[in-house]
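Of the protein chains in this complex, all but one are displayed in their positions.
Now for chain A:
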Amino acid sequence: MRDVYLVGAGQSPFGAFPDRSYRDLFAEAYRAARDSVDRGLEAADVDEAVVGTLGVGGRQLGLSGPAVTEHVGLHNVPCSRVENACAAGGFAVRNAVQAIKSGFADVVVAGGYEVMTDLSDDVTKYWLGVSGETEWERLTGTTFSGLYAQMASAYMTEYGATAEDLSRVAVKNHGNGAKNPKAHLDFECSLEDAVDAPTVADPLNLYHCCPTSDGAAVAVLASGDVVAEYTDERIRVAGVGAASERVGLAQRDSYTGISASQVAAETAYDRAGVGPDDLDFAEVHDCFAIAELIAYEDLGFCEPGTAPELLREGRTDPDGDLPVNTSGGLKSKGHPIGATGTGQVVEAFDQLTGRAGDRQLEDPRPRYGLTHNVGGSGGASVVHVFEREREGVAR
């Protein structure tokens, strides 16, 4: 099958923009992605579009995909919408890869968008809660923070992890996000702040939870056959993996790991021919602090129960051996549901092409980066491994 390359990526700022429409945000992301393509991208070049959104608040539930792509002039380009809750944006990128590998398309625009901050508190809680298992789980009065809190309670009971261990995720990711001009919560926080914050769903406090954000992100993917028309700097989609899992937490074999992520990672590593030790950085789905700890273990960065050690030892800091969430992650950069997964790909593109500004990882510039995007409490997961091909190395 043909290789697929990431030739451009861009995003709107993530944040609270209650006065902006989803089309407006998508337009900004599309413009940024288009302009990031070295030799430019014309609307006529695009064969296919795939976009992810949950449709928070019920706005434009049907045909919101074509609504955004037509808005930016991708006229008559087939567009379909992917819905996998918080993993919609990551799955949109995966669908783009499939379209190119199959030979159906040479250039595909993948993206995601969400507007969440213009809704009343009650409407937000309604929409955010219905991506879990509704008939049984939701009707115990739980919320998403409640589900991840349940996972945290099980993890802390099993491994003896502490509130400090959870809080280190916030400290690290806020430190990174403070350097990201596109981040929603672009401020640093101390460990003390993150430990003493008010409880949201015991044992999770405010600093253990990501914000709800508005935003959009877009990636442009091209086949090996046409990549040279767009850039000389080849960022290859080296591996992609995805899996589903039972939507209700209680239905699963484990509450301290997400099997969909484990399978997605194995598949992606296998296809890329690399392992976790080869990675230079990773963007993982830290919707809640416990999710980042669990991600380290699901993605094979460490053994089950040892993620807190990785954080304590600073190994996932920007100067550690595997920096995680240099963008600030969902915690600091923000979490506009449908846009999040594609937003991670934007950070991967920026890091691999040396465009990450103050956050740029150097000496040497990274070669392999991973993105990890989870839907709901783990009902869907998608992992991508990107590789910056070395100059003069033909594949």
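A few remarks follow.
Heads up, the rule we're going with is that a contact is a pair of C-beta atoms (placed from the backbone, for glycine too) under 8 Å apart; a residue touches a chain by one contact, two chains touch by 3 or more; residues count from 1.
Everything that follows uses one rule, which is that contacts and distances are computed from a predicted model.
The complex includes a chain that is not drawn, and of the options "MrpA C-terminal/MbhD domain-containing protein", "glycine dehydrogenase (aminomethyl-transferring)", "Hydroxymethylglutaryl-CoA synthase" or "Ribonuclease P protein component 2" the UniProt name matching it is "Hydroxymethylglutaryl-CoA synthase". From the options A:201, A:264 or A:345, the residue with contact to the chain not on display is A:201.
Contact with the chain that does not appear here is found for just one residue of A:130, A:191 or A:228, A:130. Within the set A:5, A:255, A:281 or A:349, the residue that contacts the chain not displayed is A:255. Only one residue in the set A:25, A:54, A:115 or A:149 touches the chain that does not appear here, and it is A:149. Listed here are the chain A residues that touch the chain not shown: 119-120, 122-123, 125-126, 129-130, 133-143, 145-147, 149-154, 157, 199-204, 246, 248-251, 253, 255.
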